[in-house]
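Here the complex is missing one protein chain, while the rest keep their positions.
Chains here go by letter, A, B, C, D and E, matching the order in which they are written, and residues are numbered from 1 within each.
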Amino acid sequence: MDQILSLAATNLLSPIILSFALGVAAALARSDLNIPEAVAKGMSIYLLFAIGFKGGVSVADHGIDATLALSLVAGVVLSAVLPLIAFALLQVMGSLSRLDAAAVAAHYGSISIVTFVAATSVLSGSGIVSEGYMVAVAAAMEAPAILSALWLITRGGDSRRMDNDLLREIMLNGSIVLLVGSFFIGWITGVDGLAKIEAFIVSPFQGVLCLFLLDMGLVAGRGLRSSSGVLTPGVLAFGVVMPLVGATLGLATGLLLGVSTGGVALFMVLSASASYIAVPAAMRVALPEANPSIYLTLSLGVTFPFNLTLGIPIYVAVASALTGG
Amino acid sequence: MDQILSLAATNLLSPIILSFALGVAAALARSDLNIPEAVAKGMSIYLLFAIGFKGGVSVADHGIDATLALSLVAGVVLSAVLPLIAFALLQVMGSLSRLDAAAVAAHYGSISIVTFVAATSVLSGSGIVSEGYMVAVAAAMEAPAILSALWLITRGGDSRRMDNDLLREIMLNGSIVLLVGSFFIGWITGVDGLAKIEAFIVSPFQGVLCLFLLDMGLVAGRGLRSSSGVLTPGVLAFGVVMPLVGATLGLATGLLLGVSTGGVALFMVLSASASYIAVPAAMRVALPEANPSIYLTLSLGVTFPFNLTLGIPIYVAVASALTGG
Amino acid sequence: MDQILSLAATNLLSPIILSFALGVAAALARSDLNIPEAVAKGMSIYLLFAIGFKGGVSVADHGIDATLALSLVAGVVLSAVLPLIAFALLQVMGSLSRLDAAAVAAHYGSISIVTFVAATSVLSGSGIVSEGYMVAVAAAMEAPAILSALWLITRGGDSRRMDNDLLREIMLNGSIVLLVGSFFIGWITGVDGLAKIEAFIVSPFQGVLCLFLLDMGLVAGRGLRSSSGVLTPGVLAFGVVMPLVGATLGLATGLLLGVSTGGVALFMVLSASASYIAVPAAMRVALPEANPSIYLTLSLGVTFPFNLTLGIPIYVAVASALTGG
Amino acid sequence: METHKAKRVAIIIEQVMQSRLTDAMSKAGVTGWSVLPVLGGSGRSGAWSREGQVTRGAGMVQVICVVRPDRIDALLDAAFSVVERHIGIVTIGDCEVLRAERF
Amino acid sequence: METHKAKRVAIIIEQVMQSRLTDAMSKAGVTGWSVLPVLGGSGRSGAWSREGQVTRGAGMVQVICVVRPDRIDALLDAAFSVVERHIGIVTIGDCEVLRAERF
Partner (left out) sequence: METHKAKRVAIIIEQVMQSRLTDAMSKAGVTGWSVLPVLGGSGRSGAWSREGQVTRGAGMVQVICVVRPDRIDALLDAAFSVVERHIGIVTIGDCEVLRAERF
């Protein structure tokens, strides 16, 4: 408990969290502070490239762990199963239509790469190592949740929602391709490759993350301001309960696989986090009748800040305690 | 005098001034060189965040000076008083309408954060320290001048120019919020926080400033090309005289407050500089009849280059001489 | 031969080439991965500024070589002559109309600055020095080819294609101005200037180059996907043969001038490379009837990847062998 | 395909006035509009361009608003109250729309 | 100057649907269009803005398509098949064009 509190305190007062808070505050106060779309997209490309590359280098450096393949499979299964749990939970807690519930469920099965990035920086700040291939697990967890959520709807007798175009869009969406691609580049070029671009992808990383979180705070704050009415208390509660449920499943998976302390924590983080880049796009195509205000506000306005501030310290502390790490 | 000349020479041949000159030259020669709006805005966000953060860290490091509160108050007073002087001076020197004169006056009461940034980099290049909270003084000086200039107009019997929306826009404009926000983040996280993001906000700072000044040179050059006709000789002269008047007031203020040599120099720089980010927007809303070519050309095309090249070395040399720093 | 192979292997597995390959692969697989236009332009401005500045600093550091002026003249001549050769070659190899052939020829006389940048990074990776003023030669080679190609057309009895506006646009296009301008800034400020902005223009350079090549891969891949049909086998072959012809001329020039090993390699690279920034714009204005799919696909989709992967190692190896460097 | 008569109003206005315009439109009961970027232009107050600008004062946007013919007067009154003292240009064109029930 | 009658169709549609729309237009034999960015807007599903967005799900674009009057039905059928279940708005206006041989 002490460890959780101290980790949470350090975490809450870190530049990245404070930058996020600044963004939320500015948006709620209706300041005109804003970051151009192109700059925000540029930063997200930078972060994906850097995190993928570093993951690949770490695999090149430490060799392939026997559990790599198992972890990937576990990630796919988690991503596919979590929406079913989320959907069931929403039936109990919320008052959402089947369509809205399925759309929300898809987001919670998938992952938020910024949450993952923030967690790795807490881990490395605490000197806890993790498997480099966890970034590949993150990529593997992006898409299955979408298929799972669409199955929930079509199973309910609804017409076909999926076609080949959509399937390709989901599997080859930009963030998956960039994450996996830079992971392989890092793996192939290894520490020599890293040495060449370290001053670009390692040193300024935390700083870029600050500005990116400032932007996410601005977007989340604007969303909360305009859409705060759409969430009932039950749905709001889901935004905090579901990450804890997901984290528990992630914990069990990590312990079963026997990955490192950091690996367990990251399994928890990935399972706890909710997508806000890839899944919303797929939902607009496949479930256009679902209300985007609900899933975006829940994912970006509730669950993301929760994970960022309290979730990550909890997951890291629990993982440390249970693995003796 | 010698010191001024040598400082001016070093200054004139620094990469940042030469980058500005390159931009002006390219625009005057009608080259199609241009920096995308989103990239320019991204760089300005970076500079504001970095300068605010470093100011906050410096306060965290050196403790709060007893004069902090006094300096803030002095900044607010300076910003409110300078437009009155500018307005009076314009009545004498120029042939502008009351509206145009008031709009110009608002710009000269407020501040140019890039001029401030350029001055801090001259100071640190000369090994002169300044109070970290001067960045908060800069933020405090952004808005009062606008209210002061609008009072000049409404006092003249004109209809109401100010409403709550505009007041909020002025007080919470993006650059104030980002500067103050990152100042507090820097203050809270202190040197530990700085250590995490130093490679982002400290090391590449000068380089980003070069490209930003290249862009400002391009914009200033384009403005001079298309609007050079709008400025009468009297108004042009105002663009050089007013900074010197402002700097004198800033000097007196700094000496009275007893701040450091660098602090005095920065008070001069802030008083001498003219806004070109926040104030133009407020003027378009409140004084739409005032001609933007006049205030933009004067602020960005005349006063900014003057301060950048000659003003800053003069202010730093005078501050050094009079404080014995 | 061994050296070529080993250089090619190192080169092919470097982060920058793999990033380009990732971009091509993503585009061919129709992923929605894309880099915003503003970010791509921002990166190209960064690269031009950095490469120009470093070239200037190197001249300031090593003094002006007696061959500087000769090299500039040689560059201008090469750029003017290469289109004539390209045009003749296209008459033999291709089935293009005179207009299309002239437009393509203009591209091959001019240069690709990214290919130049990639080559300098291979050189510095191999510890081979080159003249800093080669960046000025690169700038000098941008424009003459355009005039030469237009002469080919007007000579053929076609109406006037050139006016003063177009001439100014060609001579003062953004990349020439930025390259030459930053070259002079680097020259004037020298190693002291470099020290101030090294953390911006040197350390992160390779990393930015990776993301820029990722973008070029995406654009090249999209072009290949939509325009692969427009190139006949003869024209395709031209895209590989012409760089080798150009490189041979560049080699002869470099050897004649007696520049360093790196200088010879860079003369080869410049002559071998084909423009895709400045020349396409001039062609749209002057030869609007020429099909842009042909010259863009050939330059960016065929010659650029060829030079990047195989060309550069070959040129460097040949230059080393023949200069004993 | 069945279409319905409507009016397409395009308002080119300074970016700093955008929220005031859309607020006035909302108050007038007009709830649907789209905002398009404008890169530059020229008019009686000279030429301008967005290139490299960081000042928040520069630049215009185009607000497009498709309305039922009977709403046009309320919309124009609202728009006029905002553009009155400001630079900007308001055009109204006839058009047909699909799915009129959406307006 | 000689001009010819034509129809100008403007379709404001979600960005994620853009390629589906233009594919449908191509299939219907319509081969000329331009895509314009939209910065933000408001409608029955609330207000939105592109500012700072990284999600691929947000945002609309405007597809502009100038067609000969006799092609308008094929175009509207194609457009309707895509926007039917999605948010979006289709307007059709009369216009004149130069160089009609280009369509």
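We adopt the following convention: contacts are C-beta pairs under 8 Å (C-beta built on N, C-alpha and C of every residue); 3 or more make two chains touch, one makes a residue touch a chain.
Just so it is clear, the structure is predicted and the values come from calculations on it, not from any experiment.
Within the whole complex, touches from the chain that is not shown fall on C, D, E.
Residue-level contact of chain E with the missing chain is found at 1, 3, 6, 8, 22, 26, 31-37, 61, 64, 66, 93-99, 102.
The omitted chain makes contact with chain C at the following residues, 34-37, 40-41, 44, 165, 173-174, 215-216, 218-219, 222, 226-227, 276-285, 288-289, 291-293, 296.
Residues of chain D that touch the chain left out of the display are 10, 12, 36-44, 60, 62, 73, 76-77, 79-80, 83, 89-94.
Please note the rule applied: only the chains that are shown with their structure count from here on.
Between chain A and chain B the CA-based rotation angle works out to 120°, given as a multiple of 5. As a whole-number value, the distance joining the C-alpha centres of chain A and chain C reads 41 Å. Put simply, the C-alpha centre of chain D and that of chain E have 18 angstrom between them. One finds 34 Å separating the Cα centroids of chain A and chain E.
Each of the following residues of chain A touches two or more other chains: 32, 34-39, 41-42, 173-174, 199, 203-204.
In chain D, the positions touching at least two other chains are 56.
Listed by label, the pairs of touching chains are A-B, A-C, A-E, B-C, B-D, D-E.
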